[in-house]
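A single protein chain has been omitted; all remaining protein chains appear in their positions.
Naming follows writing order (A, B and C), and every chain is counted from residue 1.
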Amino acid sequence: MPSITEAVPLPWVLTLAGALFCVGLFGALSRRNTVGILLGIELMLNAVNINLVAFWRYLEPNVVAGQTFALFVITVAAAEAAVGLAMIIAIYRARQTVNADEVDSLRG
Amino acid sequence: MTDILRSWIGGALPDWLIVLIAYLLVTLIVLFYAVGNFIMMVWAERRVIARMQDRLGPNRVGPAGLLQPIADAVKMFTKEDIVPRNADRWVHLLAPIVALAPVAMMLAVVPWGRGWEPIDLNVALLYIVAVSAVSGVGLMMAGWGSNNKFALLGAMRAVAQLVSYEIPAVTALLTVVVLAGGMSLLDLPYMQAGVPIMGATILCGDPAGCSPLLYSTVTSFPGSPNEPVQALDLGLGWWVFTPVGFLGFLVFFIAALAEGERTPFDIPEADSEIVAGYMTEYSGMKFATFYIAQYILNFALSALAATAFLGGWQGPGVAALANMGGPWVHVAAALSAFYLLAKIWILFFVMIWLRGAFPRLRVDQLMDFAWKLLLPLALVNIVSASLMVGLTQWTSAQWGGLVNLDGFAPWQRQLIAVLVTAIINIAAAYWILAINQRPREAEWDEEELVIAP
Amino acid sequence: MTTEIQTETTEIQTTRGKVYVIDRGRTTLRAGQGLLTGLEVVFRHFRDALTRKLERPSQQTGVFTVQYPEERLKLPEAFRNFPILLYDDETGQELCTSCFQCQRICPPQVIHMTQARDPATGKPVPAVAEFLIEYDACMSCGLCAEVCPFDAIKMDHEFEYSTDVHGGLTLNKEALNRPISYYEKIAPTFWAEVKDSAMKKLQGNMKRRPDLIGVAPQMIEKIKAKRAEAAAQAPAPAPAAPEAAPVDKAARLAAARARAAEKAAEAVPEPATDSAPTDKAARLAAIRAANAAKKAAAEGAALAADAAPPASGMPADKAARLAAIRAANAAKKAAAEGAAPAADAAPPVVESAAPAADAAPPASSMPADKAARLAAIRAANAAKKAAAQRDGSEE
Partner (left out) sequence: MNTLITVLFLIFAAIILASAIMTVTVKNIVHAALWLISSFFGVGALYLLMEAEFLGVAQVLIYVGAVSILILFAIMLTRDLEGSQNRQLTPRWWIALIVPAALFSLLIVPTVMTHAWQLPPPPPAGQPPAISGAQQIGAAFMREYLLPFEVAAILLTVAMIGAIVVAFEERERRRRVLTLAEQVRLRQRQQQRQQPAPRPEPAATAVQPSEATGSET
């Protein structure tokens, strides 16, 4: 049974994850729309997950730590998305905007 | 399939090509099976609902109207494909595909018969749940891409419904995961051998004197890591006959109705309120694609319900035929495939029946039903399922000395487990129904009441 | 399953309307019981629809579908779809006189017709030359049938007119024509109501239609054939009683006419509203006129018998004219004789005389008709004069 460990070198996977992270970072930094920022953050979390899974698969396939942590990351991402979107909706209700630039006051 | 192809074309082709061809063939067969069933389902739905309404239904095209779906298909093919001017072209185009593809993917892991399994995936149940959730994206795309208020409203309703009913459905399926000790669908029918209620717990006393037509080798009764045993096998040890399986089946089937957008949960396309929901702006083949997606989703969900709770392909005679060996194994496979198909169709008939009988729910009723009734019941059911597994299989050491059932025979333990879970489930059902009742008249706070305008 | 409800009904007004509350005693529904009952009901319908057909309205389950092209429901008599024209089965004569009433009343204006003309004289004939109805624009209101004074246009029950021919739904007279027997079949009671008057009017109109004008196109060949047949048969009995027949006919006609006159006189219509004596006098006058007419007719018949050379209806005609004139005279006399109050009743007398005169002419010849009308007019004038005289003398 062929496996990815023989077919694809680990640095490739890590480079892919790095690239994905940087793209996500760019999105999170450059978007004005808060939902867009959230999308960028999701991409970054995915990049981290790819890294975790890759390390598990290439380095320690018998130890589930990598997958477990990836699952935790997914959990956190889901929670973050739920709360973040709830906040975006609350902000939208209060100010009729989702632009990060315009939400510049700490007062609710 | 791969093996058959290998033996046929042998070394003529490279091995990977043979594997590829085999997979493609299996895919084709499964898809044609599903589409054939879709055609029959459309016909059957129209005929059956017509009889329920004292009508005849389509009976002109072909014998008994059997060719009506073909005529419809021809009509669909030849219809004009209309895209609203302000619609998002690509999203509008992709939406039906995104809705249909995951539904078709669900069919890949269902064991269609004894030994007729397209793919053995050890996370099959999770896979089905995950993939069916994807079609929500397609609905959302359809609603948003149509640039139509009704479509968007329908899509929002559809997705909200899909997401909220996924939770009771998954929780009900967790019961099966607990009982089976795994998420593979392939093992489920094998585990539902035996006799009703008791499962495969009535063992053969004398291995030599047991007829292979009545007794078969069961590697495990639910989740048991025990040695293979000879147990009485009528192919009827379906989990639906146990209290845990029954409640799980009810919850799952109701949730499946909602996921498949069947009446009384057809709120997303409530034609009297929002035209056709997310399908409003679709015509011709794109509409047909949604239509197919919906029916195949119902088909797949029925297959899943049948496999998870109704024994899948398990039925009287399958094990006996398989035990006879030789070519009879293929007969057993055919018989088992027929059993599964029959179960799917009975479930589908029930769906039609419900459609004939019940009106559509309101959105708030729908949400109340999922969150206040189905979900608590499913959660209680998981506890019951754990108890069931513990009472039937755990040693006293595993119980930590709390319960000692080591000295009992399997059928006695099964009986105890069934009784205990039955009590728990019935009590829970009564209690949850009671607290969900509308407040009695004596408890009305008249300030809180609003008389509908 | 008849449970009698003992308690009385109360009604309660809610925001959604009035609610009638029936106390059925104690009923407790357990959770899901209503749902199961619904399922049971639906299943019962499903099962019965598989096995039986709904035959009586009292049955609640079973297939009620009527498989249309093969099975049909009986249409009610008053069902109306598109108008048709009627013609007489025997003679092939159309009832339509082209009075243009239907054309005028038609809301979507889909009825078009031209009047027939006598090819010899060029004068209009009470018959229709061509009649068109655009079915595709017809709205099935039935006004044409309502308004037709001759009951010539009726609403049909036929509704399967689909066609792929453009303009294929503009129907001409031949396509519109149906025999009376057809209409009698689809609407027997309706036809029975109007049958007599319609046929009488037709008889009247037929007299004014020369030859085959006014005969339904599809019947022309048949009528011709029949005539030829009749012509072939006629020569045989003709020599046997060459003289007697016409005379006899004239006499019989006169008698019939007298009877008709009598009847008409008896059935004096409304005008005599104010006083019974007037009425009586008028009736008396009428009866006398009728008697006179009868006598005259008898005489005329005799005269005709004497005077007439064998053949055609002309002498009889003469006799009839004579009879009419005499009747008119008699009427005049009667009117003059009539008591003072009879002045009011003069019109009825005229009316009663007129039918007599009208009925007088035999067959279909114009002159006779004219003569009769003349006689009638004279009678009317006489009556009027008498009335005027009475009036004058009263004052």
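Here is the rule we use: a contact is a pair of C-beta atoms (placed from the backbone, for glycine too) under 8 Å apart; a residue touches a chain by one contact, two chains touch by 3 or more.
Everything numeric here is computed off the predicted structure, so don't read it as measured data.
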For the chain not depicted, the shown chains it touches: A, B, C
Identified contact with the non-displayed chain, of B:L152, B:I254, B:I267 or B:V418: B:L152
Interface residues of subunit C (partner: the chain not displayed): 8, 10-16, 18-19, 21
For subunit A, the residues touching the chain missing from this view: 1-8, 10-16, 18-27, 29-33, 35-36, 38-40, 42-43, 46, 49-50, 53-54, 56-65, 67-68, 70-72, 74-83, 85-90, 92-93, 97-99, 101
In subunit B, positions touching the absent partner: 16, 88, 91, 121-123, 126-127, 129-131, 133-134, 136-137, 140-141, 144, 152, 156, 159-160, 163, 166, 182-183, 438, 441, 444, 446, 448-452
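FYI, only the chains that are shown with their structure count from here on.
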Approximate Å spacing (C-alpha centroids) for the pair subunit A, subunit B: 33
Multi-chain contact sites of subunit B, meaning residues that touch two or more partners: none
In subunit C, residues with contacts to at least two other chains: none
For the subunit B and subunit C complex, residues of the former touching the latter: 48, 50-56, 59, 353-354, 356-358, 433, 437, 451-453
Complex contacts: residues of subunit C adjacent to subunit B: 14-16, 31, 35, 38-39, 41-43, 45-46, 48-50, 54, 61-65, 67
